[in-house]
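All protein chains but one are shown in place.
Should a chain be cited, it is by its letter among A and B, assigned in written order, with residues numbered from 1 in that chain.
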Amino acid sequence: MLHPTSIISSKAKIGHNVKIGPYTIVHDNVIIGDNTTIDSHCEIGYPSPLADGSPLIIGHSSLIRSHSVFYEGSTFGERLTTGHRVTVREKTHAGKSFQIGTLGDIQGTCIIGDYVRLQSNIFIGQHAKLGDYIWIFPHVVLTNDPHPPSEIRMGVSIEDFAVIATMSTILPGVRIKKGALVAAHSCVRSDVEEDTVVAGSPAKFIFETSKLKLKDGSGDSAYPWRKHFHRGYPEEVVLEWLKEF
Amino acid sequence: MLHPTSIISSKAKIGHNVKIGPYTIVHDNVIIGDNTTIDSHCEIGYPSPLADGSPLIIGHSSLIRSHSVFYEGSTFGERLTTGHRVTVREKTHAGKSFQIGTLGDIQGTCIIGDYVRLQSNIFIGQHAKLGDYIWIFPHVVLTNDPHPPSEIRMGVSIEDFAVIATMSTILPGVRIKKGALVAAHSCVRSDVEEDTVVAGSPAKFIFETSKLKLKDGSGDSAYPWRKHFHRGYPEEVVLEWLKEF
Partner (left out) sequence: MLHPTSIISSKAKIGHNVKIGPYTIVHDNVIIGDNTTIDSHCEIGYPSPLADGSPLIIGHSSLIRSHSVFYEGSTFGERLTTGHRVTVREKTHAGKSFQIGTLGDIQGTCIIGDYVRLQSNIFIGQHAKLGDYIWIFPHVVLTNDPHPPSEIRMGVSIEDFAVIATMSTILPGVRIKKGALVAAHSCVRSDVEEDTVVAGSPAKFIFETSKLKLKDGSGDSAYPWRKHFHRGYPEEVVLEWLKEF
């Protein structure tokens, strides 16, 4: 299960039925949960003084794909799933069933809830706070410095069920409220209200999310998406969602 | 030719004069054409149930640069050339002389013609259809979900000789017609007509491509680019193009 070419510290705590692929390195200060798979060419628990000695913890039943790098000092709940070449730095704490797409770059010191889905090539600046059931699409950037370069950090906060479409930038300190939708290629400078759509650069209010119709001929609203999109969520979560409607 | 540290399945079908670099992994369900080079730290034929058992086929005389990942179930014609850290998922089918720049991320289930050139860090969503002789420049995203997240997929289609300049986003279902030019940093929501330039967010018609002059003092038009730009194309292709002018 541990490939003979993997280099695994004897100090690392490796759970039962863990698979570690060829040419992957696991450093000292790492705890990996049961039934987790780490593919080839990864570097897990990269040592950093910024971790203040705290370990990297990967929850059980996770899958980390090839060429990924995880630093010491971050923690992930069960069923973390990544694409290839993901980087996560120190002191980020994510809940369960977190997905990070290929090339994702999480700069550390972030708080991330449960069932958050990041697609490919997303940059999450330090001090971001993400709730539960969030979707972020390719090439989105969450910033934190209001007048770079400076020592001031104002993390972005994103609330439950919010969606940020591809190639958008969220400026420092902005709050994207519950169920909001940021349209593709937007630059968001100010807070986005619950269940509203913003678009443009700078992003402006367009309409309520409920105005967007599903392109399946049903005439139903596309939002809140949790009414119709359930792939990948456990039945008990979906049943809870559906009580609302 | 096969580096001693490469890990190559005995089930993989490797052509004549193939070179495989250090620390590269070749899985079972792979067919590699003659005279192909695969550099270091790659993972070739990554197993996936979504491939339905179909093999990864790499045409002859190809070059895959380091740290790239190709899944089972995609096929490439002769002379595929990649930059570093490219990812291609399942069931994408590309013609000959396909180039994918560094960090390219092709999500699978795409159809790609001959002599297509993708530069660095391009994201191609599922169900994209690309014709022949297309150019796409760095950090472009082709999307497919009209109201994410949902189960609806509307792939982008791009026709022969079209050009998409850097940092543009093409929204779901959009068709970029033959010879069109999408200017840099545009967000394209609706179809783009043949031999026209669009720009902005949302992208709007600017003028015919023939209005753009070459910045070489000649006074000639910069488009159709196939009139003056021939580097990397075989003579018979160029002669065919020039018959038109």
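As a convention for this text, a residue touches a chain if its C-beta (ideal position, glycine included) is under 8 Å from a C-beta of that chain, and two chains touch if they have at least 3 such contacts.
This structure is a prediction, so every number in the text was calculated from the model and none was measured.
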item	value
Touching the absent chain when the full complex is considered, from B:L2, B:I152 or B:L212	B:L212
Residue of B:H41, B:H60, B:H127 or B:K177 in touch with the missing chain, whole complex considered	B:H41
Hidden partner chain, residues of subunit A it touches	5, 7, 23, 25, 41, 43, 46, 67, 69, 85, 87, 103, 105, 107, 121, 123, 125, 139, 141, 143, 146-152, 154, 167, 169, 171, 187, 201
Positions on subunit B where the hidden chain makes contact	5, 22-23, 39-41, 66-67, 83-85, 102-103, 117, 120-121, 135, 137-139, 163, 165-167, 184-185, 200-201, 212, 214-216, 222-223, 225, 228-229, 231
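By our rule, only the chains that are shown with their structure count from here on.
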item	value
Rotation, 0 to 180 degrees and nearest 5, that superposes subunit A on copy subunit B via CA atoms	120
Intercentroid distance (Cα basis), subunit B paired with subunit A, Å	27
